[in-house]
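Below you'll find the structure I mean.
A single protein chain has been omitted; all remaining protein chains appear in their positions.
So that you can tell them apart, the chains are marked A and B in the order they are listed, and the count of residues begins at 1 in each.
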Amino acid sequence: MPKLELFDQSIRLLEKTLDMRQRNQEVIASNIANAETPGYTPSRLEFEEQLRQALKPLPGAPAATHPVHFPIGSGDLSGVRGKVIREPDTLGFGDRNGVDLEREMIALAENQLLYETVTQVISKKLGLLKYVAQNGQ
Amino acid sequence: MDIFDSLKISSSALAAQQVRLNTISSNLANIETTRTPDGGPYRKREVVFRSTESPFAKKLEQSLKGAVQGVEVAAIQVNNAPPRVIYDPSHPDADEAGQVLLPNVNLLDEMVDMTSATRAYEANVTAIKAAKRMALKALEIGR
Partner (left out) sequence: MSDITLLSHLSNLGTPLAPAAAPAQGGNGGFAKALGEALDSVNSAQVEADLAVEQLQTGESRNLHEVMIAMEKADISLKLAVQMRNKVLEAYQEIMRMQV
């Protein structure tokens, strides 16, 4: 009898996304806070690619034996940490502060919206599970 | 790795921009001040910002360390550019040649700086609002 696997990969993916977006919020807040700090190099957090990699099935991996089992990814989802990319100032003059405030504000809004979307999606999914677990009540 | 650190970072920026606004106010208030305790006209004050290694840095992973930083005012510098000189023999502080040394504060520069500081302040307030909303949404999971 296989172990009860209630919380499948899609929920784990959503949780991981929340982790990454929260981390991203910190990075963006740092950039905004240092928008006028001389010499400051803004950073970006890249994680979408890592998530994609972690979800892709390995070539030659064991095939799913049951239609509802999701394929095992080439990377472990829990290992996704996000990559920090520094973006040094390219203008070459002034105080070498590379922060573009407009861009950061847009990134802020986008990140926030996506985070909130995922919380809604997780709530919905957990709600469905709860409904089923309560035998339709 | 939490939303509260983001709040700390943004609020450090609010504090820093506030100091900058105060400095600008001081410059504007003293734009005509010809007498100071140190002698001579008022000299423009400027803030110097510096990013801070967050106190929570030890909890962060190596890769994030450089990316998550607050900001602080490293120093309030006195600008030693030469004072403005005008010719006004009737001024109480005119010298023998009738010249008066006025503060090296330029009204337009200060107004532009003030606009910039206000914009930066507001940007950080927006960042705080975003973080707060995210946290509140997280609390609604499952409700």
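In this section, a residue touches a chain if its C-beta (ideal position, glycine included) is under 8 Å from a C-beta of that chain, and two chains touch if they have at least 3 such contacts.
All values reported here derive from a predicted model rather than from experimental measurement.
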Which residue of A:Leu18, A:Ala54, A:Val80 or A:Met105 touches the chain not shown here: A:Leu18
Hidden-chain contact residue, picked from the options A:Asp8, A:Glu49, A:Asp95 or A:Glu110: A:Asp8
Contact residue for the chain not shown (choose from B:Val73, B:Leu101, B:Met114 or B:Ala138): B:Ala138
Options A:Leu77, A:Leu101 or A:Leu129, residue touching the unrepresented chain: A:Leu129
Interface with the undisplayed chain - residues on chain A: 1-10, 15, 18-19, 22, 55, 68, 70, 119, 122, 125-126, 128-130, 132-135
Positions on chain B where the hidden chain makes contact: 1-4, 135, 138-142
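Convention: only the chains that are shown with their structure count from here on.
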Averaged-CA centre spacing for the pair chain B and chain A, given as whole angstrom: 34
In the complex with chain A, residue positions of chain B that touch it: 1-3, 5-6, 9-10, 12-13, 16, 48-51, 61, 63-64, 66-71, 116, 119-120, 123-124, 126-127, 130-131, 133-134, 137-138, 140-143
Interface residues, chain A side, partner chain B - complex: 18-19, 21-23, 25-30, 32-38, 40-41, 43, 45, 81-84, 86, 101, 104-105, 108-109, 111-112, 115-116, 119-120, 122-123, 126-127
